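For this depiction, one protein chain was excluded, whereas all remaining protein chains were kept in their positions.
Let's turn to subunit A:
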Amino acid sequence: MEQLIISTFEQGFIYAIMALGVYITYKILDFPDLSVDSTFPLGAAITTVILSKGMNPLLALAASVAAGAAAGTVTGLIHVKCKVRDLLSGIIVMTGLYTLNLRIVGGTANVPLFNYKSVFNNDFVNALFPEALRPYKTVIIIFVIMLIAKILLDLYLKTKSGYLLRAVGDNPTIVTSLAKDSGFVKIVGLAISNGLVALAGSVMCQQQRFFEISMGTGTIVIGLASVIIGTNVFKGNLIKATTAVVIGSVIYKACVAIAIELGMPATDLKMITAVLFLIILLISMDRKKKVKS
């Protein structure tokens, strides 16, 4: 039981990093960005290469963010410069990246990474954690990475550039009025968003210690579900939206864990994911109706 709770938090916090990215596109930019389904494994693919070369695992995190941001920029450029619809821009990048991800890891769909150093298994953290804390080592490290990402995002949203990002989703006209290119601001938002998603992919890959090409399938659904749960459960100004998204992600992963625990086979995971998302959507729509009438 304890193991189950720990693993729920591990999963919840990893996907929370990704959900923060989806929060930027879905809630702030109002842009349904499907490229996340491939930028998540993109982070994992980059990480696979760096870890298997024996390089610093922290470098893997940084490189994943950079690669994700680059992919997000491409989605943004396709949308803004080529004037392709938002949904389609994401689909194009998502599909194209699948091939790129395979190429990065050398053409195999599965790459085990059990024997390499990771952010969870290296000399420094092994010395840092006493024997008693060992079972919690992974979840604590994930929490710290997630917290750093969240605090950086919170800080960014308070900067001038962050204000402009919030403004562009709210009312693009005002960004034009401020003599700024609203298209450029959107591209910046997509870059940050996909950077976070790829970071989550990198952490996921290091935690499960293998790369799998299909690990990104359904990322957008998990991300949206987390954002919608978080922002609906915690309405008002009691807690920050980013905090709500993190909690939403943990709640969502807990729901999935309960479903599995109740005896559903692990192969049903994606169906559980989809049905849960539908239920959450219906519940949140129901709430809106009540407010209106």
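Following the convention adopted for this analysis, a residue touches a chain if its C-beta (ideal position, glycine included) is under 8 Å from a C-beta of that chain, and two chains touch if they have at least 3 such contacts; residues count from 1.
The definition used in the following text is that contacts and distances are computed from a predicted model.
Not shown: a single chain whose UniProt protein name, out of "ABC transporter ATP-binding protein", "Heme exporter protein D", "NADH-quinone oxidoreductase subunit A" or "Diguanylate cyclase (GGDEF) domain-containing protein", is "ABC transporter ATP-binding protein".
When the missing chain is restored to the complex, the residue among A:V22, A:A44, A:L164 or A:I220 that touches it is A:L164. In the full complex, subunit A makes contact with the omitted chain through residues 156, 158-164, 166-167, 170-171, 173-182.
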